[in-house]
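Here is the structure we will look at.
All protein chains of the complex are present and in place, except for one that has been dropped.
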Amino acid sequence: MDERKKDFATVGKSELKVDGRGLVTGKPLFTADIDLPGTLHVKILRSPHAHAKIISIDTSAAEMMPGVALVLTHKNTPSTRYTTAGQGFPEPSPYDTRMFDTVMRFVGDRVAAVAAETRQIAEAALKTIVVTYEKLPAVLSIDEALADGAPVVHDEEDSTGIYDAKRNIVANIDILAGDVERGFAESDVIVETTCETQYAQHTPIEPHVALSYLAPDDRLVLRTSTQVPFHVRRIVAYALGIPVHQIRVIKPRVGGGFGTKQEILLEGVAGLVTLRTRRPALIELTREEEFVSSRTRHPMRVRVKLGARKDGMLNALEMEGISNTGAYGSHGLTVLSNTGSKTLPLYNKAPNVHFYGKAVYTNLPVPGAYRGYGATQGYFPLEVAMDELAEKLGIDSVELRRMNHIRAGETSPIFVKLGEGREGVEQVIESCELEKCIDIGAQRIGWSEKHGKKTREGSWVHGLGMSVHMQGSGIPEIDMGAATIKMNEDGSFNLLIGATDLGTGSDTILGQIAAEVLGVPLEKIIVYSSDTDLTPFDVGAYASSTTYVSGTAVKRAAEKVREQIINVAAEMLNVDRSQLTVANEQVCTPDGKGVTLAKICEQAMYIKDQFQIGATASGLMHQSPPPFMASFAEIAVDTETGELKILNYAVAADCGTVINPKMAEGQMEGAIANGIGYALTEEMQLSPTGGVRNPNLFDYKILGMLDMPPLDVVLVDSYEPTGPLGAKSVAEIGINAPIPTLANAIYDAIGVRLTKTPFTPEKILAALQAKTWNSDGS
Amino acid sequence: MSQSQLTNYVRPSKLAEALAQFREGGKSARYVGGGADVARTLPSDVTTLIDLCALNLSSIEERHEGIVIGATATLNEVLESESVAKVCGGVIAEMMCKVGSPLLRNIATIGGTLASAHSWSDVIPLLLVLDARVTLYEGESHTLSLGDLYTLRGQLADSILTSVTIPASGPGDYAAFHKFSRTAYDIALLNCACYVHMEAGRCTEARIATGGTPRLAARLPQVEEALRGEALSDAVIEKVARIAQDTTETANDKRASGQYRKQLVYAGVKRCLQQIVEKLEARR
Partner (left out) sequence: MIDITLTINGEKRQFAVNAGETLLELLRREGYKSVKKGCESGDCGACTVVLNGRAVTSCIVFAVKADGGTVLTAEGLETNGKLHPIQEAFLEEGAVQCGYCTPGMEMATYDLLSHNANPSVTEIKEALSGNLCRCTGYVKQVKAVKTAAKKLTKEAK
């Protein structure tokens, strides 16, 4: 099969989701949709203080309450420290978390848990628990955390993996290529900008939920809404001190994750309740708990300095990132790494690059993985600085990107110096259609006609903004996924994959890859995923790894199976293997002699030299080919109120071969919507004592259907030679665009540069009023 | 939330019965229309809910005193009513489609909305400027202006709001509504409603109200005074919008600052009056 010819039978088609029928008919497919007799409901008591020691905790009234089966506190649970970060072992996050600690480190931290017959009884029992706290001084901002003599968030002896706990520094990075001092000295023009991003939340419509129970063989089963079933198994085993083989993790349908479910939050507690009571245990976070005590985006302050020659070529890039990683350090190092590693290589022409920064503990809600994973925060100042540079140089913004962005055949020193939490991997870009993306986006938004025109309509002024981006496809040399395929006697196949579908459609696209290689329609592939007993390993859904890494495993497994099929067919037809091709559910010679796949399997299963046609294969990739994207928006800003309307949004992206167009578009559309919210309307507001003031969807505003602007998504024709059937990733890149695109559009419209998200009307108006208008109104 | 403290939920079919049940419950009883507000947040001492939706108070009728809307008509029923559409060229529907979402409007009742008196309510400022009157029952029925309902609230504790009446409109009656919010499906950061009566190109009567300041909707008498006798020129609109900005008290809350709200008062009054000018021009 000539892959480059791209005459695919199912790949490239918008096949219907394999799990779609169950979803549209509302079948009980999600974690909390099954009722097990005897289930205990578990509710968690949370700390009202940002930083406090538990002096005493009296649970006797709760324990005596009728209907209460178990109460858990630090006194009767393991004291093992682990990380909640769902990452590959050894996790590049500190082991700083105890299941129930004696010190509370943020408002919402876990004090105790009650398991009871009903939710109401559990909630009532929580109210009877008497806790005496000794309040401790808290650090409630990055600056407070780094100040001399600041209170120490993690002063315990038994935490590991913290860079400098006494100074609240979880991680420290300093990466240098070339000589930036000299690079800036050589530059004709220098710009510098510092941008800050806010606390924001994933708000998956399904909050975190886990259900645990004992299987008939007394093994612990965890049915959980997770992105990382295998990491759940390992980390729960470690936290509870039980062997991995005693645990089975099943991921049912998941109602969205976006990174917040790349975390082991509830499974350990649920599992412990089950082990102690021998009953099923259900923990469902309320929406308020989801806001307060799950995970958030890392708020960051990022400074970018660019030096360029007067012809526009970049000569020096400096990026400094300070990340607030909250009360626990999960993903602290790696998100910070990504801030540089997924942004700076884009402008590889500058030989002098410096990326450095810190991730810092605070006594605030805990950030974790969130789509974009640091790149989102990094692109804000980078693409704003590029815009400033363009203006200073008198070069068009789009032109400046065209001159400086990386191209196929090129590399960047950052690739090898900066991985995710450790050294990276050298790589040469093998596919890059960013030029085409820029051309298409610019044309669709009407860039040359409209940019800089400041067209007025009453009190509204129009503006255009743009930005360009890359991301990655998995973590090279680290992320591994595997697939097992076995054949059935009607010519169908079971595809067992560890890869985790959270609504992203990975079951479907991985099925399509298998179907393509095996020459069958998608209906003949029965996909089952994310069950640690039945499916092979996969790191899980993060780092945009599924299509590229797990897809490669599926392709390899399918190729192995295809070989076996050909061998059997050769025997049956008495021809040489080299004569045979597999397509349209049969194996044929060029002159039309053939045998159906069903017959082949029947032969192998029942008739002669019987064996199970099947194979397992793994994918471990040696690079992380970036998808690329150009983003353009036309906005109107009301000079009377600061209101911002997005009139048009055009995005063009290169994700290699598009396995399923509607699904890939859906990923881009959803990511852009999320990014627009992050740019304009979303903000977790914190009280002066570190609590969340708006822990609900009434006051934390995500985009609704009426808020979506007209959105034009184009996936350009591209092919990544190292990817399965030419594919790269598409999952994360979209979310990085709206902040810088809209920041640049605001500048085009009203001449103010906003450097703190969200860009609310109030902020826009205040900036406008503060600016001195020139006499010509520019 | 399911409010497990509730022990009693009754649906009386007669007004007298409802009143008696309320008086029996004292502080622990509460009237509900749709019940949406209560289902979200219930004061801790309430154990009995008295659902008024079985009292047959949901009709919408045109009578000589105006459009009479039964208190338990849902907000969507009000939005879709052809009778209600006759008021000032359909302005009530223009406002109502911005209230919450259709899912909420199929539950929330007009009576419940007026009685809960949320400061961000979009319904209240518009009905204030349309000179709405409400009918209350506490053994007997009596009618008062919507404005008086709020000033006299403390004394009306066990009254049941049974209907709201909006005077019919004639030629020369124009109204508009504007709402500022963070997203489309959101409560108001600030809202504004304007009513004018125009004769021979001049405004003979004006009623203006803003809500969500963040306080409950209130009329702007100085703006109304400034409009009387004037034509709705750009200069006049600009002038009265500034008066509104200067004379309206605003305050901070977690959604917006008082200072920003001042700007929204200006812009809101301006936009409402500009909308009315457009409606005037469309009529010609």
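Labels for the chains are A and B, by order of writing; each one numbers its residues from 1.
Note that a contact is a pair of C-beta atoms (placed from the backbone, for glycine too) under 8 Å apart; a residue touches a chain by one contact, two chains touch by 3 or more.
The model shown is predicted, which means the values in this text are computed figures rather than measured ones.
Engineer: Any idea which of A:Leu36, A:Ile55, A:Ala147 or A:Leu706 touches the chain not displayed?
Structural biologist: A:Leu706
Engineer: I'm checking contacts with the chain that's been left out. Which of A:Leu36, A:Ile205, A:Ala583 or A:Ile607 qualifies?
Structural biologist: Missing-chain contact among the listed residues: A:Ile205.
Engineer: Out of A:Ser293, A:Ser467 or A:Thr504, which is the one that touches the chain we can't see?
Structural biologist: A:Thr504
Engineer: Identify the residues of subunit A touching the omitted chain, counting contacts across the whole complex.
Structural biologist: 14, 16-17, 19-30, 32-33, 35, 202-207, 253-256, 258, 284, 286-287, 502-505, 662-663, 665-666, 669-674, 696-698, 702-706, 708, 711, 713
Engineer: Which subunit B residues would touch the chain omitted from the figure, given the whole complex?
Structural biologist: Listed in rising order, the touching residues are 1-9, 11, 34-36, 39-40, 49, 51, 53, 74, 76, 97, 100-104, 106-107, 184-185.
Rule of thumb we're sticking to: only the chains that are shown with their structure count from here on.
Engineer: Once bound in the complex, which stretches of subunit B touch subunit A?
Structural biologist: It is residues 4, 101, 180, 182-187, 254-257, 260, 263-264, 266-267, 270 of subunit B that touch subunit A.
Engineer: Which residues of subunit A touch subunit B in the complex?
Structural biologist: Subunit A residues touching subunit B: 120, 638, 640-641, 643, 681, 685, 693-694, 698-699, 701-704, 706-707, 760-762, 765-766.
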